[in-house]
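I am attaching a structure below and will ask some questions about it afterwards.
All protein chains of the complex are present and in place, except for one that has been dropped.
Read from first to last, the chains carry the letters A, B and C; within each, the first residue is number 1.
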Amino acid sequence: DAPFALIAGPCQLESLDHARMLATRIAEAAEAANTPWIFKGSYDKANRSSLGGKRGLGMDAGLEILAAIKAEFGCPVLTDVHAPDHCAPVAQVVDVLQIPAFLSRQTDLLLAAGETGAAINVKKGQFLAPWDMAHVADKIASTGNQRILLCERGASFGYNMLVSDMRSLPIMAETGYPVVMDATHSVQLPGGQGTSSGGQRQYVEPLARAALAVGAAAVFIETHEDPDNAPSDGPNMVPINRLAKMLKGLRAIDDLTKNPG
Amino acid sequence: DAPFALIAGPCQLESLDHARMLATRIAEAAEAANTPWIFKGSYDKANRSSLGGKRGLGMDAGLEILAAIKAEFGCPVLTDVHAPDHCAPVAQVVDVLQIPAFLSRQTDLLLAAGETGAAINVKKGQFLAPWDMAHVADKIASTGNQRILLCERGASFGYNMLVSDMRSLPIMAETGYPVVMDATHSVQLPGGQGTSSGGQRQYVEPLARAALAVGAAAVFIETHEDPDNAPSDGPNMVPINRLAKMLKGLRAIDDLTKNPG
Amino acid sequence: DAPFALIAGPCQLESLDHARMLATRIAEAAEAANTPWIFKGSYDKANRSSLGGKRGLGMDAGLEILAAIKAEFGCPVLTDVHAPDHCAPVAQVVDVLQIPAFLSRQTDLLLAAGETGAAINVKKGQFLAPWDMAHVADKIASTGNQRILLCERGASFGYNMLVSDMRSLPIMAETGYPVVMDATHSVQLPGGQGTSSGGQRQYVEPLARAALAVGAAAVFIETHEDPDNAPSDGPNMVPINRLAKMLKGLRAIDDLTKNPG
Partner (left out) sequence: DAPFALIAGPCQLESLDHARMLATRIAEAAEAANTPWIFKGSYDKANRSSLGGKRGLGMDAGLEILAAIKAEFGCPVLTDVHAPDHCAPVAQVVDVLQIPAFLSRQTDLLLAAGETGAAINVKKGQFLAPWDMAHVADKIASTGNQRILLCERGASFGYNMLVSDMRSLPIMAETGYPVVMDATHSVQLPGGQGTSSGGQRQYVEPLARAALAVGAAAVFIETHEDPDNAPSDGPNMVPINRLAKMLKGLRAIDDLTKNPG
């Protein structure tokens, strides 16, 4: 019956000032909605649709920003890792390691992440069924680390489109691990703009609402002050100035779901 | 900001006594939740998975039951039609004609249904995109009848499975017509039991909740006192003794969505 | 080890002259490839994407043309039926009744078609698995008519696209009935042009070749002298002037498959 956690931030870390500006706005919105929040930012986009896509600031610069945000705002921070040897250094700064969907079956990465003892948010591969995630969680849990989050981010549905199956949330919840709805990447149109992915920002809120109505423990929303000019995932990021109102509505559904009275 | 409408009843009409028993229970649940309701029952199952599946009572017997329920309970009644020449006689009794998903592109049926002047609930074909339904609605509206409901009931997702895309509801709502969530057939596993369809009753409530959180105008739920022994769609019907509690939860989400305060 | 049958003709019957012109060209191509052929033409397009799509000449005019082609060329003729009461009159002229994919589970239509004693070509619904077609065939066979053809025409694959699963052909062949590859509608992009369906004419030949390499008994190809201006299915019809060359290649694969030496 605890409120859902908001995982929010830009797709890519751009600078400390930028991260601080967004974190300030997210903190305000989360406080107003009485929702705990986790700051999210990526230091490397390792699987862009095409070579021209920006990669990011790199691990050192990225971790510096995340450490500063964590110190300044007192919030947990999350970032994604792409190789086993990134896990330990990243876990020295970061509270939640995130496993990208494409890498959700890579045993060595899952084990290395688990061994850090940090919380692990594993995105469900677009090519996996929700029940397959029990085996993914087992890989992590084999390290003795049970601080696992399982995250829906859409399943492949024909070409260049995903579909979010709301059955996936209760199915993954049967593992006993908290379930996260990534409302940002679920509305991605992978490869849908030729050299980059398109997206359908207008469906972030409906999918987040739907997920909370079926009991999601956390919602993942990428946000930016100017999504259309962001270095990645612009088409599916929510403008930061819409976050507070959206969050208030999400929190109400969440409260209703977890405290049905 | 009006409450959602519940469309409920057995898959197949079995007898007047049976319909009356279910209608009594549905009425109680709907009243307790302060939700308007429509009684649903089919007189013919025209597209069973295999020849062995029961067809139903036939039009005359079916309409007699629906007329009796309507008179006794004062509720609107709904049934599905499968051929153009059924529309006029059915519309003499029934308030809402329903177009089955497989038949959602059959022009003659859509026109005949529209011409009755009755309300028309068109199920979205499992093979259609939500935006395709604007053209389906246009066919009906060409008769001058704009009393149209567009209904999500799952999209084909590989073999023997459907997926419910919550984006479908706001997309279909852009037509201006009310959107219905068929939470019963969306959890069907078509042909999943060899000679009949399987189903996942446990996801009816999550999908109905999700749909109301994104603003559905109505929810369609088939129900039965003993689903496992019902003549059709047993695996996805909700036991009648669970309806009242489910409905109360649905109504709370609906109220929150339509009156965000 | 008999050669595959070619089912070919325009999507819509347009006039006797037009049908005769196409039949002449098809006959030449089929003779050159030593392939038996069946003339195909529709008198009614009962499920157009939108109301603006042309419906066709109607049953009487259509059957007249088909009867003339049959008499003049000595070839069997095929057309599709959309309602049970069309089956008997159509079967008086036509050798093969075709059940449209959307209607492949409509029991009354299947039974009425079966009862004519004509051969029946059932298109597999875009929403069906190949193994589901055994039950469809059983419905027809229950009339005592075993002259059944099962036809692959693509399965729903996300929105507005189909995919042709080559496993489908051997799976359906396990019923013992001949299997047809509809290479024209398999490359349809349903609803892909907004008010009408798009198509990918360039993949008709690859899919037909693939199907014959896995043992298809017949191939269905719609053709037209000017597909881009045809009243329906233009985007996926093959220009008639390419048919002869394509057919020669198809026949060679077919011969290799059926007579592996």
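Points to keep in mind about this one:
Heads up, the rule we're going with is that contacts are C-beta pairs under 8 Å (C-beta built on N, C-alpha and C of every residue); 3 or more make two chains touch, one makes a residue touch a chain.
Remember, it's a predicted structure, so these values are computed and weren't measured experimentally.
The undisplayed chain touches these shown chains across the complete complex, A, B, C. Residue in contact with the omitted chain (choice from C:111, C:166 or C:244): C:166.
When the omitted chain is restored, the residue from A:18, A:48, A:242 or A:258 that touches it is A:48. Of C:117, C:176, C:206 or C:239, it is C:206 that touches the chain left out of the display. Per the touch definition above, the residue from A:28, A:95 or A:132 contacting the chain not shown is A:132. Mapped onto subunit A, the footprint of the missing chain covers residues 46-51, 55, 82-84, 102-103, 105-108, 125-132, 135, 138-139, 142, 155-156, 159-160, 190-191, 195. One chain is missing from the display, and on subunit C it is touched by residues 155, 157, 163-167, 169-170, 187, 200, 202-203, 206-207, 209-215, 249, 252-253, 256-257, 260-261. Along subunit B, the points of touch with the absent chain fall at residues 157-159, 161, 163.
One rule holds for everything that comes next: only the chains that are shown with their structure count from here on.
If each chain is reduced to the average of its C-alpha atoms, the one that sits nearest the average of all protein C-alpha atoms is B. Averaging C-alpha coordinates per chain places the centre of subunit A 48 Å away from that of subunit C. Between the Cα centres of subunit B and subunit C there is a gap of 33 Å. In this assembly, the C-alpha centroid of subunit A lies 36 Å from the C-alpha centroid of subunit B.
Annotation for subunit B: residues touching 2 or more other chains are 155.
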